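Right after this comes chain A.
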Amino acid sequence: MKFTKILKARVIMALVAIFGVAATSLPAMADDLIADIQKRGTLKVGMSTFVPWAMRDKKGDLIGFEIDVASKLAADMGVEVEFVPTAWSGIIPALLAKKFDVIIGGMSITPQRNLTVNFTTPYAHSGQMMAANKKLAASYTTMDDFNQASVTIACRRGATPCKAAQKLFPKSTLRQFDDDAQAFQEVVNGNAHAMISSAPKPRFWSEAYPDDVFVAFDGENLTRGNEGFALRKGDSDAMNFFSNWIVVNTSSGWLKERHDFWFKNRSGWKDMVKLEQ
Partner candidate 1 sequence: MSNSSATAPKMEPDTLISFDGVSKWFDHFQALKDINLSVNQGERVVVCGPSGSGKSTMIRCVNQLENHQQGTIHVCGREVYGNMKQLEQVRREVGMVFQSFNLFPHMSILQNVTLAPIRNSKLSRAEANEIALHYLERVQIADQADKFPSQLSGGQQQRVAIARALAMKPRVMLFDEPTSALDPEMITEVLDVMTELASDGMTMMVVTHEMGFAREVADRVVFMDEGRIEENCTKDEFFTGGRGERAEAFLSKILQH
Partner candidate 2 sequence: MTEPPLQTRRRLTTVDYICFGLVGVVIAYAVYRVSDVLVYNWNWSRVFNFVIYYDEETARYVPNLLLEGIATTLRLAFWATIVAATIGLVMGYMRTSKNLAMRMISRCYVELVRNIPPVVFIFIFYFFLSGQLMPLIGIDDIDKNGAFVSSSLFYVMFGDPRLFSNFVAGALCLALFEGAYITEIVRAGIQSITKGQWEAARAVGLSPLNVLRDIIFPQAIRKILPPLAGQFITLIKDSAIVSLISIQELTFLATEVASTTTKVFETWIIVGAMYFVLCYSFATLFGHLEKRAMRTRR
């Protein structure tokens, strides 16, 4: 008798839990993002630290290409900008969970991602660049040289460079890390032959270790990518606005000017981050 009493109690609790889960999964209503942003008075932008897209200056403030783009975008909308630094591996789920309005973080447009989020037209094109260890890979000059099982390639987990590495060098051994700095460190230590990352990072980093690392393929980009803003699905008005903003600023040359400032070399912003190299 006691047993059935406990059993009944457990069944009831399980049912309550199931209904609780079901109730909270009600579909969200389609929203008007632009209107929400204007009502709130702030544009919330999700991004990730990624030199030189976004990084910290010596005072700890955010600077970088994304920061400039988002700031101008917000100014043009007549609102304040608020940055929500987010770990890259959780940035799309965070967007879907409405932690911010848009991802402006140098996110490459890929069909897989497009199934979950909407992308605007590209606002930047970067490529993937490779930095290789001098001792291990000095003689490697062709793509096939790197496409061997004995070659280890490092990249940042979940980012486009890893996909590029898998596609271009399928036979190589891939090692993924939580961020680029660690991946690059592996090459410097000689634990990996090469690492792939978005340009211009490999070039910047190689400048710091001229004896150990060099930029492979004479600095040519391995791929040409497209980066766009990422938005939640279901709001075509927001898509239209952001995409057209990009078109306008591309034609005026502002985007290219900013891109060159941050990516060409580091002379423009070296002092902001107190770089000595």
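Throughout what follows, a residue touches a chain if its C-beta (ideal position, glycine included) is under 8 Å from a C-beta of that chain, and two chains touch if they have at least 3 such contacts; residues count from 1.
How these were chosen: all candidates are chains of the complex that A comes from, given by their letters.
Remember, predicted model here, so these are calculated numbers, not experimental data.
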Inquiry  = Please state which of the candidates 1 or 2 is in contact with chain A in this complex.
reply    = 2
Query = Can you list the residues on chain A that touch candidate 2 in the complex?
reply = 5-6, 9-10, 13, 24, 49-51, 55-56, 58-60, 82, 84-87, 90, 93-94, 97-99, 178-182, 184-185, 188-190, 205, 208-209, 211-212, 273-274, 276
